[in-house]
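A single structure is presented below for examination.
All protein chains of the complex are present and in place, except for one that has been dropped.
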Amino acid sequence: MKQPLELTGLISNLHTFFRSNLTPFWATVIEGALVLIAVLAAYAIIALALIYIERKITAFFQSRLGPNRLGKYGWIQSVADLIKILIKEIIHINKVDKVLFYAAPFFVIVSSVLTFGIIPFGQGLQAVDFNIGIVYILAVSSIGIIGVLLAGWSSNNKYSMIGAMRSGAQFISYELSAGFALMTVVVLSGTMQVSEIVESQRYAWNVFNGHIPAMIAFVIYLISGHAETNRGPFDLPEAEGELTAGYHTEYSGLQFGFFYLAEYLNMFIIAAIATTVFLGGWMPIQVQGWDGFNQVMWYIPSYVWFFAKTGVLIFFSLWVRWSFPRLRIDLLLNLEWKYLLPINLVNIIVMVVVVLLGWTLEDLFPIFRP
Amino acid sequence: MDVNKVKIKALPSDDFKDNETLQAYIDELNATGTNVVVGKLDQMINWGRANSLWPLAFATSCCGIEFMAAAAAHYDLARFGMEVVRNSPRQADLMVVAGTIVHKMGPLLRRVYDQMAEPKYVVAMGACAISGGPFVNSYHVINGADKIIPVDVYIPGCPPRPESLFYGLLQLQRKVKVEKFFGNKRIVRPYNPDTLINPKTGETVKVENEFNK
Amino acid sequence: MTTIIFYILALVIAVFSVLAVTSKKVIRSATFLLFVLLATAGLFLMLNYHYLFAVQVTVYAGGIMILFIMAIFLTHKPGDEFSTKMSWKVRSSVLLAVGGLLLTGYIIVKNVTRVYNYVQSGEMKMQEIGTAMMGTEKYQYLLPFEVISLLLLACIIGAILIARKETSAGETDSDSDK
Partner (left out) sequence: MSNIQDIILNAVPEALIEEKQKLTVTVEPKQLHPLVKALYENKDLPFDYLISLIGMDWEDKLGVIYLFSSSKDMSQEIAVITATEDRENPLLYSITDMYEAAHLNEREVYAMLGIRFINNPDMRRFLLDGDWNGYPLCKDYDADPTLNPITIANKEITDLAPRIMEDENGNLVESVANIFDEDDYIINIGPQHPSTHGVMHFRTALNGEVVKKIDVNSGYIHRGIEKMCETMTYPQILHLTDRLDYLSAGMNRHALCMCIEKAAEIEVPMRAEYIRVIMDELNRISSHLLAWAAHCNDLGATTAFVYGVREREHVLDIFDKTCGGRLIINQNVVGGVMFDIYPDFQKDVKAFIPYMREKLVEYDDFFSHNPIALNRMVNVGNMSREDAITYAVTGPAGRGSGFSCDVRIHKPYSLYEKVEFKEVIRTEGDSYARYMNRLDEIEQSLHIIEQLIDDIPEGEILAKVKPIIRLPEGQYYQSVEAGKGEFAVFIESKGDKFPYRVKFRSPSLAAVSVMPLICKDELLTDFIGIGGSMDYVIPDIDR
């Protein structure tokens, strides 16, 4: 099928160019550097865009206008924020544990960048593709929480400490649910490799293919993913009203910028993983047999599909965030341990049964099989 | 730099009242002249700073409610990129002193100010924060926040309407836009701690302030 | 290329291991230990042991370290420092460490060819790991083993709970209500 707007051709051309003109060692180094730069640039740009989008959507929910002074509709507002925060003073605080205090934001940001790397943004637009991709996501995303815990501890501030403790409890709990929800899909698609998971959803997205158990897993993943990113109604670790700014109360300047950036990016990452695993990733909508329709869909580049699907999920996440009051810590843990986790455990068994007995959509209606 | 060259998108320079005072400040600031490249960089930095002033509402009384009204739907502070109200002084750029400052609050106001990271700005909102307002004769009221901390912009009113607050904040944006990041030059800010006395020693407290030399 | 990375990782492991045991602040020790574990995970990644890498990061860095840190939060006040006054403890631990080193060295030297062959055989497939866990032949039975260990753990916790209830029944009841 023709895909004129895809970047795969460009990437393979670059690859052959480097391979033919350079020694393998230098080709690897340069390609690695390029990938690194691309990932970091994408990271920064997506974060800036998200900050702007969140402000605008929030304004929409709250019948306000949102930023509208810088550029048309205020679209370069977050650039101004970036400039400011880059040159803002970083306060050196007495009586903090210096090593841990300065290390903490890096944990958060590194974890978020590492998770970011495995997301397939489009056909061929994936930095790393392990065969244990799903486990990798769970692994590196858990490093971030250590940053939060250390930040709260080392700040030598009681509010930060309470925020960090809440954060720890919250993260450990919801990491379980998120993991199980992803595992449900692994049972369905039979692989942990992210690219293969996407590939297997050509005609039937996992959320439809696995119908009832997959949808339950999808909802649970959205809830627990949302909780993992510490955003309202699960924003207890920050809880503006109670803890002023929670675990990052004492951080200023760029260090605070890291936390701020990671928070927005984590929201994107959760939505992106949900898209990849449940909603077919960058795959366009395809219907077996409708070749003309399929051709038209393929014309729309894969990264557009990816960002559109992710965008819808982000919108939902913001909708929830700005509609609900904050949960209390006991309600939060009740939700996880009394509802989500038991449902999840049963759900994963239901999924195994569905797959073994051949009750998936693909098995029942072979027309969906790729 | 001319005051007319300071561009605020919402309001042309001529619509601001009393441009002469600001012009005098600017002239003083620019007495030494500037390198072109540095000047351009300064402009970019100031553009970023001026349009991303995250406020910390030091709201003690009525003016705080008007500040909240200004941040909510009808007036919407977010238009100027100022809606990210940070409750932690470490992360705020702008302290809006909204309300009366009394003797018991004075040390705390100073402490919150000291906790803020540079560059930090202060807006005294309402008559009380400017001069003590209706309570100027009271035994327990500090006659103006500038007895405790340097103040950039004064917004009169009791309480000022949100429109006045916006006018004041736009004025602050103008002041920010003429500053110099390289060389760390800022417009001199009124700060007259005339009666600061340390209660333990009975001596006048010497307050170090790089902008007042 | 790989050698450079290997040396960097090795250096990280060595330096932070030493720091972890010499640091006076317990939370710093925990953080340094985390660095060691992460660098070890990096070694696995270098060997293309992706699964082991992920498990190392999830279980040790993600799970156990968080539990460590939470435990430290719950038991220590900020600024608490360790003091090692009892020197006999230091001496005995040095002795033990040297003993352990000798033992592992002996085992490694004995088995070095076997290990080398094993490494050469390349990455293990997910399927094999799965069969090893679920299978019923020799060197398998992994999952049942783990399940039994979990069951034992549950039994222990249950026993503790029951024992505790006898002493202060009213208190635990109100706790479980919440």
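By letter and in written order, the chains are A, B and C; residue numbering begins at 1 in each of them.
Methods note: a contact is a pair of C-beta atoms (placed from the backbone, for glycine too) under 8 Å apart; a residue touches a chain by one contact, two chains touch by 3 or more.
This is a predicted model, so every value here is computed, not measured.
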{"item": "Shown chains touched by the chain that is not drawn here", "value": "A, B"}
{"item": "Which residue of B:K7, B:K40 or B:H140 touches the chain not shown here", "value": "B:H140"}
{"item": "Of A:G232, A:P284 or A:P301, the residue in touch with the unshown chain", "value": "A:G232"}
{"item": "Footprint left on chain A by the chain that the document does not show", "value": "61-64, 158-159, 162, 166, 232-233, 235-236, 239-242, 244, 322-331"}
{"item": "Hidden partner chain, residues of chain B it touches", "value": "58-62, 64-66, 68-69, 72-74, 87, 99-100, 102-108, 110-112, 134-135, 137-142, 147-148, 158-159, 161, 193, 195-200, 205, 207"}
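In this text, only the chains that are shown with their structure count from here on.
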{"item": "Approximate Å spacing (C-alpha centroids) for the pair chain B, chain C", "value": "54"}
{"item": "Between chain A and chain B, centroid-to-centroid distance (C-alpha), Å", "value": "39"}
{"item": "Of chain A, residues touching chain C in the complex", "value": "25, 28-29, 97, 99-100, 103, 130-132, 135-136, 138-140, 142-143, 145-146, 149-150, 153-154, 156, 161, 164-165, 168, 171-172, 175, 192, 330"}
{"item": "Of all residues in chain C, those that touch chain A in their complex", "value": "1, 25, 27-28, 31, 34, 38, 50-51, 53-55, 57-58, 61-63, 65-66, 69-70, 73, 78-79, 126, 178"}
{"item": "For the chain B and chain A complex, residues of the former touching the latter", "value": "9-10, 44-45, 47-52, 72-73, 76, 78-81, 83-84, 86-88, 90-91, 93, 115, 117-119, 181"}
